[in-house]
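Report on the structure given below.
With one protein chain removed, the remaining protein chains of the complex are shown where they sit.
Chain lettering (A and B) follows the sequence in which the chains are written, and residue indices restart at 1 in each chain.
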Amino acid sequence: MLRQSQHEVNVATRGRGFYMITGEIDELVRKSGFKTGLATLHLQHTSASLLIQENADPEVRRDLERFFSRLIPDGDRLFQHTCEGDDDMPAHVRTALTAVNLGIPIADGQLALGNWQGIYLWEHRTHAHRRRVVVHLLGE
Amino acid sequence: MLRQSQHEVNVATRGRGFYMITGEIDELVRKSGFKTGLATLHLQHTSASLLIQENADPEVRRDLERFFSRLIPDGDRLFQHTCEGDDDMPAHVRTALTAVNLGIPIADGQLALGNWQGIYLWEHRTHAHRRRVVVHLLGE
Partner (left out) sequence: MLRQSQHEVNVATRGRGFYMITGEIDELVRKSGFKTGLATLHLQHTSASLLIQENADPEVRRDLERFFSRLIPDGDRLFQHTCEGDDDMPAHVRTALTAVNLGIPIADGQLALGNWQGIYLWEHRTHAHRRRVVVHLLGE
């Protein structure tokens, strides 16, 4: 019979960059005992993202950062909402262009990710933040 | 025991802009009686988006609109699909760059959103439209 469980994963970021959380989520799936099911991740913030990307060459993530920095430069004069710093509005735009929630099937007792897929919390603010991810697991 | 229910939320837009729907969705969650679960929202259109963004300073949303207007200008000569108006193809691109579906856990009988997160229907067309969101609730 289908059951559900809910969890929280907290990530202390050290400023802009990628923080892999695949291990934490897979550990929750393993403990749930669900062999088949669905994992839903929701990040409770508007200036950071959840991103599934290549977990091999770290240069891929540096290039992603380079691209987003060029597309949405900190301190862009277009922005009026500047009271929280030069990097705040770019962080909101980066979040809008990516995602704060992910739905990933569970198969054989683990996340059904591809070989090269990792789950990252992408911090867009330049300063350190505490970020919270709510994890909903469903399965049997 | 896990149960599900399904609903429809209709939004009459007055043209390009953000329309908050957090209240309507939270009301459906409350009526479902689910204490823990999962809410999935799906917008049945290709020229508007569902976006989770800051619900505090409205200047954040105006800056998002400024950024997207600059990135994908109405009437851009790049586009060949112009028969539905100067704003139609930019609306499709905006939709591709954002999302039409969201999955949000339910905790303590309400959407597990962060303090500063609101759910918006982002209308990308310049004219008024009727938009439909299908809401699937699962929980117990």
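To be clear about the criterion, contacts are C-beta pairs under 8 Å (C-beta built on N, C-alpha and C of every residue); 3 or more make two chains touch, one makes a residue touch a chain.
Since the structure is predicted, the reported quantities are computational estimates derived from the model, not experimental observations.
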Among B:40, B:69 or B:126, choose the residue that contacts the chain missing from this document, as touch is defined above.
B:40
I'm checking contacts with the chain that's been left out. Which of A:48, A:102 or A:121 qualifies?
A:102
Please output the residues of chain A touching the missing chain, sorted low to high.
1-2, 36-38, 40, 51-54, 57, 59-60, 62-64, 66-67, 70-71, 97-99, 102-105, 107, 112-117, 138-140
Need a quick check: the contact residues on chain B for the chain that isn't drawn.
1-4, 6, 40, 42-46, 71-72, 78-81, 83, 89, 92-93, 95-97, 99-103, 132, 134-136, 138
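Just so it is clear, only the chains that are shown with their structure count from here on.
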Rounded to a multiple of 5, how large is the rotation, in degrees, that superposes the C-alpha trace of chain A on chain B?
120
When the C-alpha atoms of chain A and chain B are each averaged to a single point, how far apart are the two points in Å?
20
